[in-house]
Every structure is written in C-alpha cells, then in structure tokens.
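The other protein chains are all here in position, but one chain of the complex has been omitted.
And then chain A:
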Amino acid sequence: MQSIELLNRTIQENGMNKMSDKNKITWWVGVSILIQSQIGVGILSLSNKIHPVAKGDGWISVILSGMIVQLFITIIWYLMKTNPNKTLFEFAPLIAGKYLGALINISYIFYFLSTLVVITLLFNDVLKRWIFFETPNIVISILILMLSAYIASESLQIIARFFSISVIFVILLILITIPAFSFFDIRYILPVGQAGVTNIIKATHQVNISILGFELFLILMPFIKIKNRKYSFLLVGNIFTTVIYTFVVFTTFVVFSPYEIKLIIEPILYMLKALQFKLLDRMDLFFLSLWSVSVLTTLVIYLYSSALGISTILKKAKHKKVTYLIVIMLLIIIYFLPKDMNSINLLAKIISNLSYIFTAGIPFILLLIASLKRLFRKKEALTND
C-alpha cells in the first residue's frame, strides 16, 4: 500500500513540475472563465430555437436548464476532486486504464476541435448575414482563429488576465439590450405555463447546448489555486450565465410577438436594430462587435484545452506550436466544409447531441469507476489489516 501511495505522490509531483502554471488562478478568474466559456454563439438565436417548443415559457426552460447544467457541473466537481492536481488528459488513463483512457482523451480532443469548427462556422454565418455580405468566409475564420491562437498559445495565467478584464464585454452586452424594454409587452408570455411541463423540459435541450462550456473545467480545474478551488465559483458563474440567458430570452419574448419570433433567427439583433437614439442608430452593430469578443473568449478557452490535450498526449511541455498547428488544421477543414445554412445546422446538431456524452456521460462513468476503485481499495486495505 505504502509503495502505491509513494508512487502516486511522485506522479503527482512530476505532474506539478511539468505544468508549472497549475494552482495559480484566483476565484474571480475562475468565475469569469466559466461565464465566458458558457456565453458564446448560442446567445443570438436561442429564443428563436426554443420558442417553437416551449412557446412563451421558454424562459422557464432556461432556468431549468441552468439547474441541469449545475448538476453536470457537480459531477465534474466531484470527479475533479478525485485527482486534484491533474487535468482530465492526465487522470483519464489512471482511472480508465491505459487504452481506454487514451481513447477518452482523443475523443475529447476531437470533441473540442469539432466544437471549435462549429463555433467558427456559426460566427461566420452570423457575420455574413449581418455585416460582411461579400467577404469570403475564410477571411473571417482566419481573423478570429488567429486572434484566439495569439492568446491561447500563452500560459493559462496570461489567458486568465485577459479573461478577468474581458468580462466587461459581457456586462456591456447586457447593458446595451436594456433600452429595448421600451417595447415591453408582458401579454406575449402570458399565460405562464401555456406550453405544458413536457414541452418546457423538452426545450431545455436547446438551452443546454447553448450553455455548454462548463465541461472545460475537466481540464482547467487544477489551474485554480487550491485555497480558491471552492464549489462556490462554479455555482456563481453558472448562476450568472443562467441569469443572463434568462434575461435575453425573456426580453426577446416580451418584445416580439410569438408570430414574429418564429420568423426571426436572431431576435435580439432585430430588437436592437429597431432602437433609435439621438446620436447613434443600429445598436445591433455594437452588440455584434461586443458579442464577437464573447465568441473569441469561447474559442480561446476551447483552443487552449485542445492544445493542452494534444501536448499532454505528445508529452510536450509547451503548447505554443501545437496551438498554431491546430489553427492551421482547422482553417483547412473550414475551407473545405460546405457553408450553407443547412449543413452548418446539421453539423451543429450532431456535435450538440454528442455533447451530452462529453459533458455528463463520460465524467459520470469516470466518477463511478474512480469511486468504485477507491471503495475496493479501502476494502482491500481493511482485509489486509
């Protein structure tokens, strides 16, 4: 028994040495990373997607989905507690065995990379329809992916610095939408509960896939300072995100009539487009500009995680080159992918359905295996004594 513990400790220490920027990030940065990885492309078209299912009760689905996500986060939290100093890529082989662990790692990396592709495509799609009607898709992709690689290639400490300040953009994003309440009509969402419980629960699926990003804490958790690594930051971050999403959905629901929402893909942008001030019009353009920072932060954190995964598998200490290689590879893939609405939506649908496996399925199974292992080990220790 002692020798195993000693081995574990040495492995842990080696791990600590290799990833020197572990255990360095504060509570507040943890919250801001969670918020900004969750808020991304999805926020624009969420209302349009949930309205057909949940009608005027969509905002209840958002709150419900926040709770479901909190459950997933709790699973991840307990899983991360079993190996406090390791990322998923480091502890998956320890829990699930060498080969299965490697399979899990590779599938996670593929999941992250495909999420990156989907986010970039959706971002392109929105920009193409709202601002850059003629610009080739690949130009925007190069811009945003290169920009994310510029920061994702640094250590997480520096990424954290950027995230702790870019939260301001999320707050500005919400502040911009507040004037829209001048078109407020509460009758659009009345009576509450019109869609029925089943539909409300069904609609949570759409919210769940927009609110993704918490699964990255499978990788990021060990980077947070041990004394700051409390459940509260996951709770606060998720509540903040849920409140923002609820606010956005609620606003669009009370501003647009049920018939309008069906027709409009990005209700929030249309809502802002109608706003007029004395000095500035077209608030939607400002919203899109701020929103692109939110997309950027989501991309950065996914890119960092996948680069970290690949460099862990390849046993490289630095992930800088890997990050740029990933970006070049993604750009090539994006260049050859079809870019019409339908195929993007299909791809997004596949990835988002798969996401349940990665956000809840695998973590839960791993947690189960880890706790069973611990149980057996305890029993073994007891019998040995």
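Operating definition for what follows: a contact is a pair of C-beta atoms (placed from the backbone, for glycine too) under 8 Å apart; a residue touches a chain by one contact, two chains touch by 3 or more; residues count from 1.
Please note the rule applied: contacts and distances are computed from a predicted model.
The chain absent from the displayed complex carries the UniProt protein name "Spore germination protein KA", chosen from "Azaleucine resistance protein AzlC", "NADH-quinone oxidoreductase subunit K", "Spore germination protein KA" or "ABC transporter ATP-binding protein". Only one of A:161, A:205, A:225 or A:339 touches the chain withheld from this view, namely A:161. Considering A:254, A:288 or A:366, the position touching the chain not shown turns out to be A:288 (whole complex). Of the listed residues A:187, A:227, A:278 or A:315, the one in contact with the hidden chain in the full complex is A:278.
Looking at chain A, the residues touching the absent chain are 26, 28-29, 127, 131-132, 135, 143-144, 147, 150-151, 154, 158, 160-162, 164-166, 276-282, 285-286, 288-290, 292-293, 296.
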